[in-house]
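All protein chains but one are shown in place.
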Amino acid sequence: MTTNIPTVDPATSGGVELRKEPSYLRVSSGLWSWLGTLDHKRIGLMYLVGVTAAFLVGGALAFLVRLHLWTPDGALFEPATYNQVFTLHGVFMVFIFIIPAIPASLGNFVLPLMLGAPDVALPRLNLASFYLWCTGTILAIYSIINGAVDTGWTFYTPYSLETGTAVVSMGLGVFVLGFSSIFTGLNFIVTIHKMRARGQTWFKMPLFCWAIYATSVLQVLATPVLGVTVLLLAFEHIYNIGIFDPQYGGDPVLFQHFFWFYSHPAVYIMILPGMGVISEVISVHSRKPLFGYKLIAFSSISIAVISFLVWGHHMFTSGQSEFVMVAFSFLTMFVAIPTAIKVFSWVATIWGGSVALSAPMLYAIAFLIIFTIGGLTGVFLGTLSVDIHLHDTYFVVAHFHAVMMGSTALAFFAGVHHWWPKMFGVMYNETLAKISAVLILVGFNVTFLPQFEMGSLGMPRRYATYVEEFQIYHQISTVGAAILGIGFALMVGYMLASLAGGRRAKANEWGGVTLDWHTPTPPNLYNFDEEPVMTGDLYDYTSGIPDYGKDAPMDKDELAERQAAEGWNA
Amino acid sequence: MSDHSTHGAHGHDEVVVDHTHHAHPASAGLFFAIYAALLFFTFLTVAIAEPVSGLHLGSASMFIAMLVASVKASLVMAVFMHLKWDTAMNNIAFLGSLIFLSLLFLFTISDVATRGQADPAASTPAEYQQPVFHEYEHKGGH
Amino acid sequence: MSGHAKVVTPTPDGGFATHEVAHHFKTAEQEYQSGKLAFWLFLATEVMLFGGLFAAYIIYHDVYPETFVAGGSTLNWKLGALNTVFLLTSSWTMAMGVRASQLSQKKALVGYLVVTWLFAAGFMVVKYFEYSGKLSEGVGPGYWFNPVPGSHYAEVLEGLPFPNLFFALYFTMTGIHGIHVLVGMILIGWLIVRAQKGHFHSGFYLPVDLIGLYWHVVDVIWIFLFPLLYLVP
Partner (left out) sequence: MLAIQDPFGQLPVPASTFAADIDPLYTFLFATSLFFFGLILAILLYSIVRYRRKHADQPAANNTTHNTALEVVWTLIPTVIVMVVFAWGLVGNMDQQVAPKDAIGYTVRAKKWAWGIIHPGDAKQTPAEMWVPEGKPVRVTMTSEDVLHSFYVPAFRQKRDVVPGVRQILWFEVPEGQGFAGQDFHLFCAEYCGDQHSKMAGTVHVVNQEEFANEPWKGGLPDDPVARGEYWYTKAGCLACHSLDGSRRVGPSYQGIWGREGKLVDGSSYTVDAEYVHESIRKPQAKIVEGYDTAVMTAYDETALSDEDIADIIEWMKTLK
């Protein structure tokens, strides 16, 4: 891609030129400069800290679940406690971690950069979304103290109506988190429509932006239905209004319809941005334009639309109408097609590229492998007769962990590794990062392949105890979880270490060409030195890779001098 | 906040005088005509409703009531909300939601309407759909 | 890089009103259109939110038709019709208010907004009488649904399956709608204050426009609620 920003040969620049402005990290300091910031990058980083913390909590809960299942009678907890632990694992991972993970943290940081914009369209709403996320999270934590929740993250009625646990506060937490998600999505749609750089047509938008766009549409249209559902659930729990309670004439299956009308699109709210990240990472680290760009862009949109038509495949055994099931199964099959297109396109992009086995690329390759497993096993579950057998077994558990954890979470971490030098101007220890990527890939498969197996054999999910013949699978799975845990702990360790003493990142660490790599490293407060204009192709690695010579970090003396001269931080 | 205030150095370098080209004030007469039409349709809604008029329209009554309401809603949206003059994208953003909403209606309603009909030998649909919990003792309230 | 654009508009009294465009927008047009699109998307979420309730209504109407017809017959359709007229009128005055702001007519704008607010308040007063009338006879949502024996409600609903469901939906739907009316009243009140200070003019009337849109959606939802609840088809 060519822009009006001069490109500098990395061999001769030497990184000695000074920035024009201080980076967004240095432009102001103090707690309030973060908590009250309207800068999309700082908001993105605050989300990054928040969702990573949620991931660690959720991960610890998952590990407790796995440890508990070491023995058939349950090694750690009473069943009641076990039910709370797996429910909290689900709620934390789904509502607090995965849904905001990529859009709200990476999306916030990267999207305006990719669009050549100084900020998102609605910075105040963006900050408000963050505080809604905080409020929702606090409500969720409050409900743990207040008796936890033992309904599973799906809150199926009527169990969720009669359980004595804190369903109301958790429901309100989910309601608030939902609105955080809605406002983030709404903000991104407006940003993509109204804030693109001059010359950046829709088809010159990086695929990450397409993915975020498709995601945002889902967030805006599907989440309100979840909102009204948990609201009704809360009313019902307190006042017995009866809409979902058969005792009072309600229909529990209707709750499932409402819940999955949101929660199936929510699955794509989780995975689509991950696909976007992977598209960018694969392109940059293969130094090659995305193969089949338009088809990938359209497949994102078509996945988003189809996702509204298939929610009933979560309910094949629920007693819904057989005729509706046929329609849902038929439509479900169409999800497989755009998904397959994406996988083929990614592999075709790597084919013939200049493939760097960097840490982000290793995470992306791990994503590709696990996502393929997740996608293929999804077809089993969309097939009517086979799903009757597999529904609510560990096969389902393993399938959605392949898509959620093995794919979305890995894509999230691929993206974090990819944009880390841009975010902080420092690099992590890449050797450790590669080790951790391999550990996670191995750990994932050791954890979840046995779960596919025992699901096929008929091990139902959400069991605090189980029959002895499944013990060996559970034990292998627990060992895998330990490997996963080591991989993630290592990752958190070297990432934090890089902030304390990592080497300075290069101006363009990976040789990216999209607009996000045309900013100083780390970017300015308003991102660009000059308003960018796109003139060339989107992923053009042949016309010179931008290496922003002016972005070498300033040392303290230079900073003070220029602050005095130009009146920064007055 | 503080980020932006420290950045005021860039100054107000762009001044645009008057900026009314996105305003399309419609005529007051049109607004009044629409208002009158809305009142008329409200009267119509009431006049054809069974509890008021005693008309027996049967299953068509729901359809007619919703049709009249849709006409009223369309008038409000097109004129009062300026959708008629608004950008295509704003139209899509708002009216698109109705398409997705209709999916929720379509699938949930067709589920409830056809539940239990695939297996006529098992039981009659009426029996199948009949709630059975009243056979059991009601539990105490919360 | 991005500067702060400023809009200067001549006002009818011969002065100039100014509006400073937010830092990250290039032009006032971009700011206006971004705000508009964002708000339309927000209204789409409102449609989906109420849509869930309407879906529940239609389904239970289908399952328990007699109950719903009887339940609807206990509501006072005259009060419902009065409220419909209130909301339609306020919707019309709101549209006229937006028009006034586009034409920089400050006095007319304030006048229309005040009338809109008064009709909204009238709506809530009627709603208050409806709610309190029902609650006093033991007809409330869920837990509070114990019609007083011998009351009109108890007679009409005698022997029908799950009359509680109709009233649960009635209170939930009108309750959430009523909250929207209250929020609208607060927003319109805020507009009145700002309009009085002369903040809105042909160069900057986005808040009036957006709150106007919100108010019309509240009206549109009621247009559907009225026949479904008061004149159950």
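So that you can tell them apart, the chains are marked A, B and C in the order they are listed, and the count of residues begins at 1 in each.
The definition used in the following text is that a contact is a pair of C-beta atoms (placed from the backbone, for glycine too) under 8 Å apart; a residue touches a chain by one contact, two chains touch by 3 or more.
Note that the structure is predicted; figures quoted are calculated from it, not measured.
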- Item | Residue of A:128, A:141, A:238 or A:340 touching the missing chain in the full complex | A:340
- Considering the whole complex, which of A:91, A:325 or A:403 touches the chain not shown? A:325
- Using the touch rule from the top, list residues of subunit A that touch the missing partner. 79-80, 83, 150-152, 156, 158-159, 162-164, 246-247, 250-253, 286-295, 317-319, 322, 325-326, 329-330, 333-334, 336-337, 340-341, 343-345, 347-348, 350-357, 365, 368-369, 372-373, 376-377, 379-380, 382-389, 391-393, 453, 456-458, 460-467, 539, 541-542
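Here is the rule we go by: only the chains that are shown with their structure count from here on.
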- Item | A-B against B-C, pair bridged by the larger set of C-beta contacts | B-C
- Item | subunit A-subunit C separation of Cα centroids, rounded to whole Å | 36
- Query: What whole-number Å value describes the gap between the mean CA coordinates of subunit A and subunit B?
  - Reply: 32
- Note on the structure: subunit B to subunit C, mean C-alpha position gap in Å, rounds to 13
- Residues of subunit B that touch at least two other chains are 4, 7, 89, 93, 96-97, 100, 104, 108, 112-113, 131, 141-142
- Among subunit C residues, those touching two or more other chains are 1-2, 23, 33, 37, 41, 44-45, 48, 51-52, 55, 59, 63, 143, 161
- Query: Considering the complex alone, what residue numbers of subunit C touch subunit B?
  - Reply: 1-10, 20, 23, 26-29, 32-33, 36-37, 40-41, 43-45, 47-48, 51-52, 54-55, 58-59, 61-63, 72-73, 77, 81, 84-85, 88-89, 91-92, 94-96, 99, 102-103, 143, 161, 202-203, 205, 212-213, 216-217, 219-220, 223-224, 226-228, 231-233
- Query: Within the complex, which stretch of subunit A touches subunit B?
  - Reply: 24, 27-28, 30, 32-33, 36-39, 42, 162, 189, 193, 221-222, 225, 237-238, 240, 246-247, 249, 251, 253-254, 257-258, 261, 308-309, 311-312, 319-324, 327-328, 525-526, 566-570
- Note on the structure: Within the complex, subunit C is touched by subunit A residues 117-123, 125, 182, 186-187, 189-190, 193-195, 220-225, 227-229, 231-232, 235-236, 238-243, 248-251, 254, 258, 261, 524, 526-531
